[in-house]
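Excluded from the complex is one protein chain; the other protein chains are retained at their positions.
Coming up: chain A.
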Amino acid sequence: MPMKYTVVVMGAPEGSQSSRTALAFCHALVDQNHTLERIFFYADGVHNASMLVTPPQDEQNLPADWSNFIQQYDVDAVVCIAAALRRGIMDTDEQSRYQKSAANLSAAFSLSGLGQLIAATASSDRTITFGA
């Protein structure tokens, strides 16, 4: 029976396997006709939303793969704003608010608060966490 899932990603694209595992899990969900209510990027997972991540060409670019997945399946992808700002991930609004010299949030993602995690969890059948 198809179910609604919220997926929480807390691992950075480098240094842990959890982001890659989460992406594979999300692919499996859509392949089996489940619904992705929201993907919430929290803690070090916010680095997956950086447009500046540049691995060597013969290695997987996980942030690019996340962006492609999110846009291809039109999934709601929210990055925790507090966790992002702590780690130097921001959109142009935050750039001007904090008067920084650059913004680096990929277009597929949006910044918002923890309420988005709670609201998605409350309206999903399952919440699956990767990377804690």
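Keep in mind that, in the parts below, a contact is a pair of C-beta atoms (placed from the backbone, for glycine too) under 8 Å apart; a residue touches a chain by one contact, two chains touch by 3 or more; residues count from 1.
Methods note: contacts and distances are computed from a predicted model.
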Next item on the list: Would you kindly match the missing chain to its UniProt protein name, picking from "sn-glycerol-3-phosphate transport system permease protein UgpA", "histidine kinase", "Sulfurtransferase complex subunit TusC" or "Tripartite-type tricarboxylate transporter receptor subunit TctC"?
Entry: "Sulfurtransferase complex subunit TusC"
Next item on the list: Among A:30, A:43, A:85 or A:103, single out the residue that touches the unshown chain.
Entry: A:43
Check: Which of A:9, A:39, A:89 or A:117 sits in contact with the chain that's absent?
Finding: A:117
Checklist line | Listed residues A:8, A:22, A:39 or A:62, member touching the removed chain | finding: A:8
Next item on the list: State which residues belonging to chain A touch the missing partner chain.
Entry: 8, 10, 42-44, 82-83, 113-115, 117-119, 121-124, 126-127, 129, 132
